[in-house]
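Note that one protein chain of the assembly has been removed; the remaining protein chains are unaltered in position.
Here is chain A:
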Amino acid sequence: MKRKDFLYLTGMGMGTLMLPNLSAFGNPIDPLQALDGVDVRLKKQLADVALNAAKSKGATYADVRIGRYLNQFVATREKRVQGVANTESYGIGVRVIANGCWGFAATNSMSTDAIAKAAEQAVAVAKANSKIQGEPVQLAPQKGFGEVSWKAPIEINTFEVPIKEKVDLLLKVNDVALQNGATYVNSVMFAVNEQKYFASTDGSYIDQDIHRIYPTFGVTKIDKASGKFQTRSSLSSPMGMGYEYLNASPEDKVQGVITRYKNRYDMLEDVKFAAQNATEKVTAKSVEPGKYDLVLDPSHLWLTIHESVGHPTELDRVLGYEANYAGTSFLTLDKWKSKKFKFGSDKVNIVADKTQKGSLGAVGYDDEGVKCGKWDIIKDGVLVNYQAIRDQAHIIGLDASQGCCYSQGWDDVQFQRMPNISLQPGKEKLSVDDMIKNVEKGIYIVGNGSFSIDQQRYNFQFGGQLFYEIKNGKIVGMLNDVAYQANTQEFWNSCTAVCDESDYRLGGSFNDGKGQPSQSSAVSHGSSTTRFNGVNVINTARKI
């Protein structure tokens, strides 16, 4: 859900959230509704109207995205439902190149006249801007695929599960939290369905159906005597899956000092542990600042990968297209060209992958009609590639785009967004227990917390959900007030061990912001538990 829509929906009144266009309570599917999508023949006709109008006004290239975006949001706290929102957004965005310059226009009016007018506006915008344009846009060639389709391989469509079932689950989650000592608990279920149709003057007509789910909660424990409070968030991950994500079996659980989850999630179990953890955190020892060996669980490490590897290897940042907002990147082209820039230790192998099943970034084709794939970003610690789209491919000597183009909706222009970026598991057999056994002075961190990184991605600071002190190979207790600060290159070069593939899990960001106007995208990051030696840990406790 776009942030502005969420604010709009929640701003109308206390607890009265908007519920557009979808059957919610009781009856799972309303036959009037959008679940079946718009007829693909109609979409092709409308797309051709736009493509023809753009060409007739002088566009040398045009693409059209007709999107129906469904979002569902169920929010509860303690014993009550705070709101249920279903949003639907339907419209068309037309992007053109005219006079060598990009132009874009969008409308929610789906008459052929309005669509033709939007195409004309896009051409007018391109022509106005061509007066101040430098070099003309250079698009990597892309063959047309004709009429094709792709559907996310989900088992249960979340939108077809009755709202009541979701409400019941969340209220039960809250009850378990309160039974186990939580003072407050919020739980939320997000679901997204992107039904998107792409057509271009290259001859592609691509129909895609994409699903995402994110069940999550936050538990708060307040110690009245001291006035202190502690929180613990869910260890779930947003996934490119249907409601089946919530059907966990024993093999989806990773046992240890705290239970973590693989491809499926047990929300009721996790919240029980969360309530207990929040209570433990109130009296946990405040960390002694200094150098520690860090053992980072995938539920934590995904965010460090996202911020310190994902973003700096975005080619638009490297080139300066994001300079005015998200920033640029320390991974400059000269470092890549040298073919020997040691981003990390030999243990560090990182891939980009738009095809990984169950991941947030998996699609058949990107939002400019490029078929998606997988490629190396960091190979044996060396920077070997970036993430590119069609108008950037030539800059790094590619003859085709890598398929990283995405837009959050029909009314936003598509641009380069991060594919799934994941650390590959270690090649040698290594369990988490064996990794911890060899650590003398360390901290085992589970779950993501506070995060901040500079605009070129050198200096970062991360918190977490749970911090366990490791002494002489053993976990000896819980710590508090922990954050680690490091330089990206030094940090990844301090990577000394990665657990094997049996520990590999996905984490991810449901709302990654970038661009102006800011757009949100969803992306997964996989890893196994990983060790980093001698990282600087600070103590974050203060008094006010």
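The criterion applied here is as follows: a contact is a pair of C-beta atoms (placed from the backbone, for glycine too) under 8 Å apart; a residue touches a chain by one contact, two chains touch by 3 or more; residues count from 1.
One rule holds for everything that comes next: contacts and distances are computed from a predicted model.
A.B. asks: Look at the options "Peptidase C69", "Roadblock/LC7 domain-containing protein", "Putative aldouronate transport system substrate-binding protein" or "4-vinyl reductase" and return the one that UniProt uses as the protein name of the missing chain.
C.D. replies: Matching "Peptidase C69", "Roadblock/LC7 domain-containing protein", "Putative aldouronate transport system substrate-binding protein" or "4-vinyl reductase" to the record, the invisible chain is "Peptidase C69".
A.B. asks: Of A:Q455, A:T496, A:N511 or A:N533, which sits in contact with the chain we cannot see?
C.D. replies: Residue touching the chain left out of view: A:Q455.
A.B. asks: Touching the left-out chain: which of A:I154, A:I210, A:L319 or A:A388?
C.D. replies: The single option touching the absent chain is A:L319.
A.B. asks: Which listed residue, A:L296, A:V382 or A:A483, touches the chain dropped from view?
C.D. replies: A:A483
A.B. asks: When the complex is taken as a whole, what residues of chain A touch the one chain not shown?
C.D. replies: Here the touching residues of chain A are 8-9, 11-21, 23-26, 32, 80-82, 84-91, 101-109, 121-122, 124-126, 128-129, 131-135, 167, 183-184, 220, 222, 224, 226-229, 231, 319-325, 327-328, 330, 332, 411, 413, 415, 450-459, 461, 463, 481, 483, 485, 487, 515-517, 536, 538, 540-544.
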